[in-house]
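Note that one protein chain of the assembly has been removed; the remaining protein chains are unaltered in position.
Should a chain be cited, it is by its letter among A, B and C, assigned in written order, with residues numbered from 1 in that chain.
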């Protein structure tokens, strides 16, 4: 079964998950655009999958408008949009730096809105498109000492739900994937005594593609993935 | 990507969803067994996909034991088990027939336990297997005038969650799929003024196969599917 | 603020929670009836609060019908009904005794339906009444090795939700209280190294009375209570 889409934008493209997503989308013949605050680290992946790269701070309105205007002129407006960025800071509520809490809300949630708004404006006339937001365990459970991340991720989930209820009947699929665990990467591997305790980014990306591929007759809005050994 | 399993059992095989599941599993090379209270209606599908059929009232312990013992002797114990049966009766709480309420609990939930128990006993030594329970909107929301269905489907969800927490770390994938809407069938089509308001069983089955195919590194426990036009 | 009700029935009256409920209701001038499988242990409490006692296995239709018929003839049909009974058995899914699983469903959930049905029939003509179901952590989370309890408590929650949606607009308040932790009793005290880790039954009962006392303009359906030191 084909994906049914030809162009994709991955925002927050620096993460390992994004590399897996980019490769799997490209393997389906999708033309991929990668956006991140800095494009420096994207060069290798971009070359590998033939992707265009864009510098964009997703929490800034002007940056996001510029990104979509560049896409319009270049590779074309994206039929698939995946929003990954988040910012977290930890600590007791009494000790948190308010500026960091605000940044959490801006990067994790407000940026999701900015990107989604631009995407939706381009998808509505075609009555087609798929927007996927990347959630975390903190999207549904506010952990102690981690209020800012919970605030940002809860807010992103509220955005995703509201968009799904508005946009599904308009032909635009809005999904929220809850990644319940740490994602394995070159820098971050599970400790020797906890094998298999992290998520393989390729396995997560396969579930994203499964959701993107769904028929409108049976769309998922929320999907959670976790390693088999994870407590939940 | 292959499914990674060679045998499957579909319980409650009379429904349209089961036909779609059976066809898609067979197309992946899986040997399918179909169980239902009456096997009469299964003959056509069984022939089409080369499946064995078994008569079994899933809410009766003896029937379920017999079913698995027959599978052991014949097609082999199932690596994939899908549990569909449910029984519903509607009405104000004051008017419900207690025997019908009990039947709802027995068919929708207790039968799920009986089947899962037999399956798990055979999967544990292999540290492998996948059990999927079919849920409904009523699994997470108790609707007015529909207490018996809510009781049965909530209970089934409790079973699925408890099993996932016990069995994921033992290599057995337990999933609960919430089908949020009516399933299209020959007998039951959407009204002319509500096109696309029902779920296509082939589309649902595709999501079941997506879950069955998942890598243990990123298993979903709960997945919901609904038509794009559905309110939720 | 008065409770606004004059008669109450507590089912599953053997537990420490029920003694606290009985005392607090009696202190508000409510005439209390206590029902339990065996009335032997109820004599002291009954004398203390001037309650009538009734032997009743709440999972048996005939017992429940007899109970309400006795109440009709004696202390009067209850305006407040509290349903506490549950039955739990633990163990890996592969090892559970199916008869015990069935008993869990019958006592924890089906009995709740039987009692509620009789109560509702008597409350509907008066467009008034309050039914409270006692839930547990397992009402919303299926723990490993505890599938039967999860099945029973999830089912009871489904019943409570469905009843609330049907009966709130008919003037009958239906509440579900999730007790997230162990309840302190004479037989069961917290270990020395975990002070304050259990719930005081008087404190729980105070929250029940708070819910019973609510104005229809701001009814709670679901309330959770847990000790301040409890992880959740």
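FYI, contacts are C-beta pairs under 8 Å (C-beta built on N, C-alpha and C of every residue); 3 or more make two chains touch, one makes a residue touch a chain.
What you see is a predicted model; the values in this text were computed from it and never measured.
Partners of the chain left out, restricted to shown chains and counted across the full complex, are A, C. Across the entire complex, the residue among A:44, A:98 or A:191 in touch with the chain not shown is A:98. Among the residues C:28, C:41, C:100 or C:200, only C:200 touches the chain that is left out of the figure.
Considering the complete assembly, chain C touches the hidden chain via residues 1, 164-165, 168-169, 171, 173, 184, 196, 198-200, 202-204, 206-207, 210, 213-232.
Take chain A: the residues that touch the chain left off the picture are 61, 92-94, 96, 98, 101-102, 105-106, 109-110, 113-114, 116-117, 120-121, 124, 138, 141-147, 150-167.
In this section, only the chains that are shown with their structure count from here on.
With centres computed as the average of Cα coordinates, no chain lies farther from chain C than A.
Although chain A and chain B carry the same sequence, what matters here is overlap: shared residue numbers make up over half of all numbers found at their interface. The centroid of the Cα atoms in chain A and the matching centroid in chain B are 31 Å apart. For chain A, no residue reaches two or more other chains under the stated contact definition.
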